[in-house]
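One protein chain omitted, others in place.
This part shows chain A:
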Amino acid sequence: MSELRAHAPRLAGALCLWAALVLWGSDAIDFYSSLTTLPLRESAQIYRLCVTAAAAPFMMWPFLVRSRRLAFWLPLGAMLGGAAVLAMTQALPPAAGARVKPAPMALVVPLPTPAQTPSAVPGPDAPPPRGATAP
């Protein structure tokens, strides 16, 4: 338990770094889409492809630095900075270029009859059959 207490700031730092990735990533996608004509959905796909590979080493950083304070406060700062920027961008009106692209092949299903259970009706987010990519 004492070990856990000793490593708690580093653990919290790792979680803050994950949150920072999410927040700054959301900011970056929003910003990039406002500059280009690329839809938000595709910007998010590119961002995730790039960041996924770097996320695990990034989150391990608090366990690699010597200073426990640095391991906690720097990720916390990064997370709060990302949250602040996101809050500011949400307050501004959306840029003209930014748009949400509708799903190209969303399934439009008939209204379920009383005999059907809700789980039996595949919604637009229902996965394609066995390993198919998302529609």
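In this section, a contact is a pair of C-beta atoms (placed from the backbone, for glycine too) under 8 Å apart; a residue touches a chain by one contact, two chains touch by 3 or more; residues count from 1.
Simple rule for what comes next: contacts and distances are computed from a predicted model.
Trainee: Name the omitted chain as UniProt records it, choosing among "Oligopeptide transport system ATP-binding protein", "PepSY domain-containing protein", "YCII-related domain-containing protein" or "Transporter".
Mentor: Going by UniProt, the chain not displayed is called "PepSY domain-containing protein".
Trainee: Provide the residue numbers of chain A that touch the chain removed from this figure.
Mentor: Counting over the whole complex, chain A touches the hidden chain at residues 3-4, 7, 10, 14, 18, 21-23, 25-27, 29-30, 33, 40-49, 51-53, 55-57, 59-60, 63-64, 66, 86, 89-90, 94, 98, 100-113, 115-116, 119-133, 135.
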